[in-house]
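Here the complex is missing a single protein chain, while all its other protein chains stay put.
Note that the chains are named A, B and C in the order they appear, and that numbering of residues resets to 1 at the start of each chain.
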Amino acid sequence: MDDLEAFRADTRQWLEANCPSECRGPMENDEDRVWGGRNATFRTPAHQQWMEVMGARGWTAPEWPTEYGGGGLSREQAKVLASEMRRIDAQMPLSSFGIWMLGPALLKFGTEAQKKRFLPEIVRGEIRWCQGYSEPGAGSDLAGLQTRAVDHGDHWIVNGQKVWTSYADKADWIFCLVRTDPDAPKHLGISFVLFDMATPGVSTRPIELISGKSAFCETFFDDVRVEKENLIGELNRGWDVAKNLLAHERTMIGGMGEIAGRPVGQIAADTIGTDDQGRLADTALRARLSDLEIDAAAFRLSMERVGDQVKARQVNPAIASMLKYYGSELNKRRMELVMTAGGSDALEWESDRSQHGQDARDWLRTKANSIEGGTSEVQLNIIAKHLLQLPGA
Amino acid sequence: MDDLEAFRADTRQWLEANCPSECRGPMENDEDRVWGGRNATFRTPAHQQWMEVMGARGWTAPEWPTEYGGGGLSREQAKVLASEMRRIDAQMPLSSFGIWMLGPALLKFGTEAQKKRFLPEIVRGEIRWCQGYSEPGAGSDLAGLQTRAVDHGDHWIVNGQKVWTSYADKADWIFCLVRTDPDAPKHLGISFVLFDMATPGVSTRPIELISGKSAFCETFFDDVRVEKENLIGELNRGWDVAKNLLAHERTMIGGMGEIAGRPVGQIAADTIGTDDQGRLADTALRARLSDLEIDAAAFRLSMERVGDQVKARQVNPAIASMLKYYGSELNKRRMELVMTAGGSDALEWESDRSQHGQDARDWLRTKANSIEGGTSEVQLNIIAKHLLQLPGA
Amino acid sequence: MPLILTDEQTMLKDAADGFLTENAPIAHLRHLRDSRDADGLSRDLWRSFGEMGLAGVIIPEAHGGSGLGAVEAGVVAESLGRTLTPSPFLGSSVLSARVLIDAGSDAQQTAWLPRIAAGEAILSLAVDEGAKHAPSRMTTTAERSGNGFRLNGEKGFVLDGHIADALIVAAKTDGGTTLFLIDPATAGIEIERTVMVDAHNAARITLRDVQVDADSVIDAVDGGEETLNAALNLGRACAAASLTGAGDQAFQITLDYIKTRKQFGKLIGEFQALQHRSAHLFTEIELARAATLAALQALDAGRADAPFAVSVAKAKAGRVAELAVQEGVQMHGGVGMTDAYDIGLFMKRVRVLNEWLGDPGFHAESVARARGF
Partner (left out) sequence: MPLILTDEQTMLKDAADGFLTENAPIAHLRHLRDSRDADGLSRDLWRSFGEMGLAGVIIPEAHGGSGLGAVEAGVVAESLGRTLTPSPFLGSSVLSARVLIDAGSDAQQTAWLPRIAAGEAILSLAVDEGAKHAPSRMTTTAERSGNGFRLNGEKGFVLDGHIADALIVAAKTDGGTTLFLIDPATAGIEIERTVMVDAHNAARITLRDVQVDADSVIDAVDGGEETLNAALNLGRACAAASLTGAGDQAFQITLDYIKTRKQFGKLIGEFQALQHRSAHLFTEIELARAATLAALQALDAGRADAPFAVSVAKAKAGRVAELAVQEGVQMHGGVGMTDAYDIGLFMKRVRVLNEWLGDPGFHAESVARARGF
């Protein structure tokens, strides 16, 4: 038995012993997620226990180095862990912007002291983070941000406003872009800083979306003190840190097209009926659905191919923009067709029958996919410039 | 009986007496057209006679003033003439760029002497014209033309090259845009001139298209002498004359979507088959065909509506760009579907069975619709600027 | 008939636009929605609409209406589409009024038409059953019973059914389709309000052994299909008009937005990619407008091809409005996703109007059949 198989056996045994039965099986919805943090809530005590044992072992961040609390696993071992967790249908012990977004940036750009201070807490689920990038005046044009940080020796005083801060009202700390040099060209002069959301002067307000309540907030900074030791990367070079982080986010959003379950065409067959050959009676919808199936299959394969190209180092990193663009447009098309298949039933906004308009809310929510994490237009600009080398792009 | 009815009775009688039987019934193809000119050819002597009697009466240009050889008819009378010609299926006595394009510009911009000299010849079919606008270096950017006219007192010496000159190899005279002031901003400095294609230094070469032989030519000017008396409109203001003319051309091309005959869907039913309800067996094609039918119907109605708006003076002239844009894109879609319906039979390029690839040649030819007379992109720019007032358009 | 509005029709349009913009702008919809208004619409507003002659636009003058036609009804529907005003117009003044005008007995007409015209009474037509519009697959039955009929079935997507003063119910009888005019308080009728995604009103109606008299029949027993189709086609054409209004208004607010919003140091309306998409959308809206007006005119002229023209209009206006709201939200960017901006409300309304009385796929099917493929 080779090392990897030994690791698999050990892991299986440990998971069997440590994963509570309450934490196996699919999560019912997003609200069942464990986010950790100072004010963490857990659906059951077992969920807290599951987070804590996994966190202690570093397996909430399996590939991070052990000196920062991570699992220290190799890529192959991490795959084994994931497959063993799938085997017993183990739920994710911890959902965390700290792990998904900030951590990789800290590992790359943080000082030793910063890594030591923040990463172990993140791994153990003791701190919950939010992201302060977008501003009301700077959407696609992220670099046009106006939140000002004025130098006061060992600290800055920050004033400004962020939008689209997911879970700002629940987060403990924020990683945030602020303008530290108002005179520099706009991509320069921006710094990437961390601070506590409990700092005086920070306030938040949830945003209501067209799809209903949301995790997004507006976040206001009114003379907020930020310690200079919490600057990540170089002063005025926060843009490099942010870009690195955004690339992660893009791949995540683009990939959301991957949805299991019954084909939409079969759902439509129930509401619309079929002819004697079993073909959907509505030709126009059937044609659109088969186009969607073809494009969705091709897109899944394209994601797989890009993954393989990345491994083989055959690809320009800007390829993430292609996946983000196509994946989010595909999501939108898919939900339009789900709504068409659902007919008037799916248009009920409050009935129990429609689960309070679940399909309609999902449909509306997908409209943000081509906006958040860089609009489709921005992705097309990036493709034109970096992959096609078109002049002036 | 009112005047118009009296006119109708007289017209009917005259047409019965003067329209030869050979000139009634549909034309078989474009080559049957009568173009007139110095080297006119006629399919039958009757066709020559028909052109001559109509020309003598001014009815080849029914609404032009009689002093320039026209019919002098009112709009209402002209409609009566057209409907009486349709009644007996009379063929068009004369096809002429002189009547369709140059004439209206001469009437608006020409001097009395120019009108007297050129218009009667045009009406009688004694002169055949071609149009010298596009150049190899200036396609959509028509105003970027380079053909130079250098001042020599009472005449210019012209050097340069035109492309897309329809029937240049058969025309007697050309109406042509030349640059008379190389230092002026590019829309200025252009003049609209007329000259004889037999002038020394003029040569032509037919262009072969992807659809096969074409009426288009490249036309070369090598030290061609052009009399100043043949300047139309003001010196260096030829752009105004050209714009006026282009608007006519745009409406013509956009309107070509209007094609009678069997719906494409029925043609497809023959090659692809139908289900037991008579529905086309290919869902994807059926859906595209019904979309086409809907869009084609809406487009026909839109053309009608624009016509009514023009009469009621409720519309910006830039609306012609909308019709040009949509009509030419619709033509292209229609021919794609005709080809799909025709399957492999329609792909034969030389067989008698396919009439030497008639459908395929028509299909390829439509691809030019969204390029000639201003590309679709140029039309969209015009709409954005003049109808939507978008900034910087 | 020229494909433009007459001077009188233009005056009507200005009147409707003016009234709605002043009295029922989008804030009116928001207020009804956010206050969880029990009716989901303002009866006062509706009475004012009646006083202006708009609630009875197609009702003969003899019955207190304006005695106008489909084009005028479409003009009003388009205005309502621009302001997103919840009102009983489509269900009561269009569908129900058309049925009663065409086929109601004198007693039925006298009882209801003047009250519809005055904005006093709200009537609802119950035709849909499943999740998709399919009148040919109706299964609600009316069996002979005593002096009248007994109805059984389930209806859905009944506009304003929760506050209807009378229901017109379509049901299968032995030899065809029959329309019944029924008091919603009749035993065996259950009405559930179903607030829709666009905060407009609809209801599900269950009929369990609902006993009605013979004089509740509208027109002849078994003879309701033609009447029903005429009403549905007028409803579809008016829905097309509302879609055109909503789509065009969504486009206008988007144009305003991109002419003022800056990104990367430029107005976003300066970016050529958005200019071309806007110009394309403008063109599509013009096509939808032409197709819609032509369908309304064809209905007024009683032309044989009016159903074809209606399907073209409903399909085209629907697809175009869909494009308009999708482009609208996208061009607004993040703020377009917030409830605070109006563009999302247009997206919701357009989807409901698109679904109502046959979505673009339904009408594309009609077009394909009419063209013989």
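Please note the rule applied: a contact is a pair of C-beta atoms (placed from the backbone, for glycine too) under 8 Å apart; a residue touches a chain by one contact, two chains touch by 3 or more.
Values in this document were obtained by computation on a predicted structure and should not be read as measured data.
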Partners of the unshown chain among those that are drawn: A, B, C
Sole residue of C:K172, C:H276 or C:R351 that reaches the chain not shown, by the stated touch rule: C:H276
Given B:E31, B:D154 or B:E208, the one touching the chain that is not displayed: B:E208
Omitted-chain contact residue, chosen from A:F299, A:W349 or A:W363: A:F299
Candidate in contact with the missing chain, chosen from B:V264, B:L330 or B:A368: B:A368
Contact partner of the left-out chain, one of A:Q13, A:Q309 or A:Q355: A:Q309
Contact footprint on subunit B, counting only the chain that is left out: 134, 137-141, 144, 163-164, 207-211, 271-273, 282-285, 332, 336, 339-340, 342-351, 357, 360, 364, 367-368, 370-372, 375-377, 380
Contacts of subunit C with the absent chain, listed as residue ranges: 271-273, 275-276
For subunit A, residues in touch with the removed chain: 263, 265-266, 268-269, 274, 278-280, 286-287, 289-291, 293-295, 297-299, 301-302, 304-305, 308-309, 311-312, 314, 322, 325-326, 377, 379-381, 383-384, 387-393
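Rule of thumb we're sticking to: only the chains that are shown with their structure count from here on.
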Averaged-CA centre spacing for the pair subunit C and subunit A, given as whole angstrom: 41
Distance from the mean Cα position of subunit C to that of subunit B, given in whole angstrom: 43
Distance between the centres, which are taken as Cα means, of subunit B and subunit A, whole angstrom: 57
Junction residues of subunit A, two or more chains touched: 283-284
For subunit C, residues that touch 2 or more chains besides their own: 364-365, 368
